[in-house]
Structure formats: structure tokens, C-alpha cells
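Here's the structure we're looking at; comments come further down.
As you look at this complex, bear in mind that one protein chain is not there, while each of the others sits in place.
Chain naming follows the written order as A and B, and within any one chain the residues start at number 1.
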Amino acid sequence: METQFVTSRLRPTLAAAAACAVLAGCATLPPPAELDRQAAAMIKASFRDEGIAKVDRIQQDLGQAACSSEQPPSDEVADRIMQEARAGVKWPSGGVYLGDWREGERLAQNGRGMTWTDPSTAATANGGNCYNCHKISEEEISHGTLGPSLWNYGKNRGITGLDSPTAQPIFEYTWMKLYNSKSYNACSNMPRFGHFGLLNETQLRHLMALLLDPRSPVNR
Amino acid sequence: MTRRTIAALAGVLGGGLAGILAGAMAGGLALLGTGAAWAQTKSAADGIAEYRKMLEDGNPADLFEARGEALWKRARGPKNATLERCDLGKGPGVVKGAFVELPRFFADTQRVQDLESRLVTCMETLQGFDGAAIARTPFGRDEQNNVTALATWVAAESRGLRFNLPTGNAEERRFYELGKRAFFFRGGPYDFSCASCHGEEGKRIRMQDLPLLTKNPGDGVGFAAWPAYRVSNGQMWSMQLRLNDCFRQQRFPFPGFGSDVTIALGSYMGVNAKGAQSIAPAIKR
Partner (left out) sequence: MADPMRIRAQMQGDKAVVRVLMSHEMETGQRRDAAGRLVPAWFIQDVTVSLNGKAVLTVEWGPAIAKNPFLQLNVKGAKVGDKITVLWKDNKNDTRTDEATVS
């Protein structure tokens, strides 16, 4: 934090705001926009690279910046975020949505990846972190409540078989949600697994199967 | 690890009978499985509550407290001086009650400082240590261990008192505002902010309850529960280390020790916790 000594020569408003910002004993807080700027500068200056976690990680994209306050973004901004998210979704090759639900359960249990103590940013090194926030199977009682329960996810949506009439749109919706959660919720709390390359196509297919395969324990 | 109750027979040589009940209980006992069979006998939440109750006695934080008190009173460093003239905000050498008023503004450094950065300031000015070198030292090594022990003891000297951070100084108010903005800052490959986990009432991650930190979360919770001894890894964690590991789990880059973002977040949480009773140094899973 730098210290500045302000003389009376400086131009009033901006100088007063700047002066109040750095000198102790001023009665007023800087205006909100100035505080926003100071907070951004403080965050930028407070972090350093460590392992695979570099400081460029905290350069915000629109979806992050617009969701960084107690107030939600305007409808216009929210729409733009969601449209950009949907436009960036990469569909699975060959239109194959489902993988192996057993692998999906393993991924859902795995909370590793992308921290500065993890060895690589490769998707294959990452887990889905799903149980941290969601109830998924009935057997796993050690689940979080930050996200909604996914118990009976496929069953509740009428997925009794891979060729159910409701299957295709639900597969697409679920894929988009996993790939980029901001597709349907501009300020979603859920990481954007496909968008940031946290999980690859194969891994996403396994999670899809966990949620949607009628044989998955989630849909019993 | 399994719990082992050791029943020992007393070898008594004269002088009256000694009836013995010896329960050997070390921190780190894992009593719970997460399988369905266990869940049928008692709920997971009940089991965890029982485990936490058992841990309350014999908190290994006591050992760090004792070490911290000794360090405060021992002449050390290039200046071969003690820390007994250190000003933690209530005057040189006043330790009781200091913890529940931090972070706060300090006129001599013209900065808002938290407990640990203030301890490093004192180690530098009174004892001649290199503060920047201490800040660069990883947690769990060298002088950082001493800072942790000192912070544990200083916190213990305010045990039971209620948080009452001063906000009369404009810098204190400014840091609160900066801390609030940092709290809601979404970033990194997971889009996480502090608020992602600590922004709603009644949430948990896996089985770990998450206090809502935008307001006073209650006595002995959140800001009022650190420093704490973590049984799962046998480590004494200060608030700086708690924030550091939060940022690691958020998939952020590394926050500097005593950096402004860590102090601002302390201001935000500490002011929000006004009136909450401190239980530090506490014990955690």
C-alpha cells in the first residue's frame, strides 16, 4: 500500500477522494466506484504464482466480474452471459452423451485437481468434486448441500431408457449445464467444467451416465 | 485408527488404594465410517457431534499456547529483546483483550493490521528480525512456527471475550469495504468466491457445516473459532493459514502472508462478528 501526501494544490474531487483513501483520519469513505477500484488493485497485488496456480487465474471474465457483488447483474448482462455460455458449448463427438456410470461415481467422489498442490492442470488429473456440493446417490451420506439434490435425476425427468422421448432434450440440457453452468444461470455457483477444460469429453460422459443412465444407482 | 481403551491395573505400593479409570484418548481418533450400516445406528450428524464433544478436553492447542507465552517473554533476535513491549492495539505489553479487537489501525505503521502481521511487526521492531523474510517463510517452518505459537497464546488471553473491532478510524472502515469486495470476488477456474461457500445460511460442504460470514454467525463460530488445532493433520492453524488454505481450495493463486487481502477479509469477518464470543484457540476435526 503506497502512502501519498496530498497538497492543497491538487484538483478537488478526485484528489479529495484519493486523499481520503490513503490518509488516516478522514471522516468520509471514498465513493463506491473508487472502493471497487481499490479492491481490484488490492486483490491483484496480494497474490502470487504457486505451482500450477498462476496469478492470471484471477483476471475476471464477464461472468465472474458481473457476479462479484451481493447485487445480481442486470437482466441484460445476465442474458449476455448466458448466451455467450451456450454459444461456447462443445457437443460430444458422434452425439454420444453417456459413458460409464461407475466411472462417473468415481469422478463424483474425487475432489482433487487445480489447486497449487496438484501436480498438473490436465483434465485427467481432476475429479468432478460433485459430492462436495450435491447429494447424488442414496448410499453416500457424506455429501454437501450447496447444490440441489441430484438423487433420481434421470428418473424424475422421465428417462427410462436411452431412447425415451424426453431423453434428447434432457441430455442436451444436462450436457450444457455440466459443460458451462452459466448457460442457464448467469451467476451459478457451479464450476464450468467443460469451458475451463477441468474435465474432458470422456469424463463428462461418465458424469452424464451417473445422472441419466437408468441403471445408475442414482435412478433406482 | 481405532479407538483403544486401555484398562490398566494399578501397581500400588502402600499409601491407600488408587482406583483407576484410564481412558487413553488421543486427538485423531476416527470413530466413524460413512457406510450405510453406521448410519442406521445413529445419524451421521449425531456421531460427529459426539466425536467433537470427546475432542474438547485435552486440546493440543494448549501446547502451542505454552510455547507462545514462553516466546513472548524470551529475549530473542539480533536485538536480544523480548516482545513484552509489543503493542497489539491496546498499548505496549497489553495482551488481554487485544485479540478480539484485531484487525485494527496502527498509527506507527499507518496500516490496518491483523494479529499475525502485527506480531511480525513487533518481532521486527523490537527484536530485529527480518519481517519480509518471515512473511516469505512457509507455514510450519522456522519463525513461522513461532508466529503461530505466539498468535495462539495471544488469542488464548482473550478466550471468552466478545469481538469488538474498532471502526472509528477511516482506514478501518475502508478495509472493511475492501474486505467485503474481496469476499464476493469470483475468480479462478472454479469461479469461486468466499461467498460461494460462506454466503448462505445452513449450507455444508460434504459433512462440514459452513458458517454464513456476511453477518455474525454466532459464538465460537467462523472468525471466533480460529486459531484452532486441526486434529486431522495435527497442525495448529492461525487465521492466516486458514485463509491461505481457503484460497487454495478456491483454486486461487497464493495469497501473500499478511497481504492486504487477508487483512481486509479479517476486518470484514471480524466486524461482522461483533458480539460473538471467541473460543480461540479451538479444536477442529
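One rule holds in what follows: a contact is a pair of C-beta atoms (placed from the backbone, for glycine too) under 8 Å apart; a residue touches a chain by one contact, two chains touch by 3 or more.
Everything numeric in this text was worked out from a predicted model, so none of it was measured.
In the whole complex the chain that is left out makes contact with B. Residue B:L63 is the one among B:L63, B:V94, B:A107 or B:A133 that touches the chain not shown. The chain omitted from view is touched by exactly one of B:G160, B:G234 or B:G275, namely B:G234.
Where chain B meets the missing chain, the touching residues are 1-2, 4, 6, 8, 10-29, 57-60, 62-63, 66-67, 229, 231, 234.
Rule of thumb we're sticking to: only the chains that are shown with their structure count from here on.
Chain B meets chain A in the complex at residues 34, 36, 39, 44, 105, 107, 110-111, 169-171, 173-174, 177-178, 181-182, 184-193, 196-197, 200, 202-207, 210, 214, 247-249, 251-256, 259-262, 264. Across the complex, chain A meets chain B through its residues 1, 3, 20-21, 24-30, 35-36, 38-39, 42-43, 45-50, 53-55, 57-60, 63-65, 67-70, 114-117, 131-133, 139-146, 188-189, 191-192, 196, 198.
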